[in-house]
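A single protein chain has been omitted from the complex, and every remaining protein chain is retained in its original position.
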Amino acid sequence: MGFEETWHHLSLGFSVALSMQNLFWCFIGVLIGTAIGVLPGVGPTATMALLLPITYFLTPEGALIMLAGIYYGAQYGGSTTAILVNLPGEASSVVTALDGYQMARQGRAGPALAISAIGSFFAGTVATCAIVMAAPPLTRLAQQFAPADYFSLMVLGLVLAVVMASGSIVKAIGMVFLGMLLGLIGTDVNTGNTRFTFGISDLFDGIGFVIVAMGLFGMAEIIKNLGDNERRDLVSSKVSGLMPTREDFKRSWPPIVRGTFLGGLLGILPGGGGVLGSFASYALEKKISPTPEKFGKGEIEGVAGPESANNAAAQTSFIPMLTLGIPSNAVMAMMIGGMMIHGIVPGPQVMDQKPDLFWGMIVSMWIGNAMLVILNLPLIGIWVKMLLVPYRLLAIAILFFCCIGVYSLNNLWSEVLFMAMFGMLGFIFVRLDCEPAPLLLGYLLGPLMEVYMRRAMLLSRGDALVFFQRPLSLAFLIIAVIALAVVIFPNIRKAREEAFQE
Amino acid sequence: MRRRSFMALAGIALAAGAVPLAEATAADWPDKPVKVIVPYAPGGATDLLARPWGEALSKAFGQQFVIENRGGAGGMIGAEATYKAAPDGYTIVFTPNAVLSVLPQLRKTPYDPSKFEPIARTGDLVTGFVIHPSVGVKTFQEMLDYAKKNPGKLTYGSAGLGTATQLRIEALKMKTGVDILHVPYRGSADALNDLLPGTIQMMNEINVLPHVKAGKLILLNINHANRSPDFPNVPTLTELGIKDADVPIWYSVWGPPGFPKDIALKLNKKIIEIAKSDDMKKRMRDLNTEVPIQTPEELAAYLKTDTARNAEIIKAANIKLD
Partner (left out) sequence: MKFRAGQDFATGMLFALFGAAALYIGADYSMGTAQRPGTGVLPHILSWCLVVTGLVLILQGVIAESKVVRSALPTILISSLVAAALFFGGPVIGISEAWATLPVVIGCLVMMEILLPGTAWRPLAAVTIATVVFGIALDDLGLVITMILTLTICAAGTPETRWREYFMFLALMLVLGVGTFVLLLGMPIPIWPVRIPHWLFFLQR
């Protein structure tokens, strides 16, 4: 795209996005988004559904700007609870909770939250630029992916889940398998058969991610903390500064850049690439780091990279929706709904027929990110103060929010019960020193992997070689094997050394 | 004096309020908000159709018609919720025909589709088979010839097993004897994602139409009684000589068993009135939908014929779940 054209688009976009009305709706959107991101359970999809009727009364631009603001606002909010109380509200915040929460326990919640916000803002800016300048070619790139390629990407994702683990590799592998099995509970879309449901209709659509995450992370953490007699309060007596130190910044900016590119690229894939962004970034940072064993104990790279990745992915996931009318996830499907309510049919013609809407929305995404940083940075002080509430009371509040959050999803009390079961299971995992993160990843990626495997086999008429014949697929599988080998061999050597020492 | 009669009046009012009315009478219905259950997630095709109707009905009756999304299990959860709701005239379901005429034939549903109280038709989807230009065919007949010469080579993506979009390709295969590979997806957006680069070649949904207009896909025919106003040059299946291979995808409104018939009639008349308005026509056209006019009795009969036709296709194509 020529420089003049880009300039023209940008100025059009700014003129739309900077109108008083649209600025206002942008602000409302990110504000609501942050609020629901912080509240466990209620997610952006549910909120957008609630507000969809209200958007009737707005202009199309205002409506979409607000809805978009809710979406990436929720990303910021979700990281907040992940860091503060180990409650990831969205798939993308799971990874943030790993090191972010540990940083909070060491009294460094402030820097964690700050780097998270700053990294997200950088990622949002770069992603928005990418959309402005390269939306069509990026879309074409995404279109190159066939089911076989998606399958291999998922396999790579699963291997990354094992790589991410800081404890025993064998246990991590087992957790991944277990997670995948749990993810299979429900209706098998390809055949309509139900699996592992025992005839309970509430299980026909599987157990929701939020339920598993809140049980395994949130509830388990509460039980563990309440039982820990030696526990210091969540914030050790000296809270060291709210802002990141110069050292923090120096260590963070490379992961932020790397995470942005990883997440940005993976987010374009309509088939579910976005969810991989933060995991891939975490695995990458851990591999590159001179001190990989410190990951999982509060390394700031483990927050900076994934947070940037997931915000970049959130922004670029708009691309297939804007250019082709294909939603990458449930939130984008909502956005399409929002467009159609205003009589705008999403598809390739939106860019040409409604340029003010198209470019206005894209520019407002950047403005929304800016608003979020301005909103969230001062809030850090308030959040950290909240941590000073005695844990005996905080735990009760967290439990309540988890319960009502889960109930708010589908008004099904059975889901609250499932969460209780996962809470128990999560606590058992804590006692067994098994990490829940690989299980969650297996849970997310397993069913996806199966869908793509079957689709690829169907299209190739039963020829399994297709996974090796397509260059993209082969590349992913090779990377997966290498990553696995890099992780396993040192362990085998270590185990051998230990055996020799005995 | 006044005080006593006031107390008497108050007493009567309290007593009247304390005795629950069994059901509302058609004359004062609706006197409180009506719940419209949509058995799918918000933002989906059904939801998008239901909302203009909800808005129009709210305006027409002066009472809120509130959309409540109860998605899950392919529409079963919302249908079950309506089936078990109180037939007081304040709960109805806005549903595609698949929930009533296809799903119950494939699995055991917690509702008997023939017991729902018919209210009105609210829309038929107007779309047809599209094909990817890479195949090289431009008309429906060319596509059939290609498929006959290359059995099993063409692939068709549906929104899922047991959906009306799958029935469409099975009906076509049944009536013309061609062999096209059916690939189930998780929703039409998922299928469109593979159609655009040509990983699969055919689909039959409304979300492809913007791409047809943009020249990326070719529309071969229309699966409806009339041609689409947006594509006046595309013939219908009947015009092409393939009769009874049409599998309509149609939306309608129903009440739980025991729903008062006079309220159903009142609602039906109002829906017909709204369907004839220019505003609703435009909004439906934006959604590629046409609204046929039927009375509640005709609707019930239509469901029967639809169910019978779908049964035939299901049997011939050996579609099975569970």
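Going by the order they are written in, the chains are A and B; count residues from 1 in each one.
The rule is simple: contacts are C-beta pairs under 8 Å (C-beta built on N, C-alpha and C of every residue); 3 or more make two chains touch, one makes a residue touch a chain.
Note that the structure is a prediction, hence the values are computed from the model and not measured.
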{"item": "Shown chains touched by the chain that is not drawn here", "value": "A"}
{"item": "Residue in contact with the excluded chain [from A:M20, A:I382 or A:L432]", "value": "A:L432"}
{"item": "From A:G227, A:G343, A:G381 or A:P471, residue that would touch the chain that is not displayed", "value": "A:G227"}
{"item": "Touch criterion as defined above, residue of A:V170, A:I200 or A:I288 at the omitted chain", "value": "A:V170"}
{"item": "Absent-chain contact - pick from A:M66, A:I367 or A:A395", "value": "A:A395"}
{"item": "Contact footprint on chain A, counting only the chain that is left out", "value": "42, 50, 168, 170-171, 173-174, 177-178, 180-181, 184, 188, 190-191, 193, 195-196, 219, 222-224, 226-228, 390-393, 395-397, 399-400, 402-404, 407-408, 411, 413-417, 419-420, 423-424, 427-428, 431-434, 446, 450, 453-454, 457-458, 461-462, 464"}
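Assume only the chains that are shown with their structure count from here on.
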{"item": "Gap in Å, rounded to a whole number, between the CA centres of chain B and chain A", "value": "34"}
{"item": "Residue ranges of chain A in contact with chain B within the complex", "value": "45, 48-49, 52-53, 56, 143-144, 146-147, 187, 189-194, 201, 204-205, 270-271, 320, 324-327, 330, 333-338, 340-341, 343, 345-349, 410, 451, 455, 458-459, 461"}
{"item": "Residues of chain B that touch chain A when the two form their complex", "value": "41-44, 47-48, 51, 55, 67, 69, 72-74, 76-77, 106-107, 110, 152, 155, 160-162, 181, 183-186, 189, 192-194, 196-197, 199-200, 207, 209-211, 213-214, 216, 283, 286-287, 320-322"}
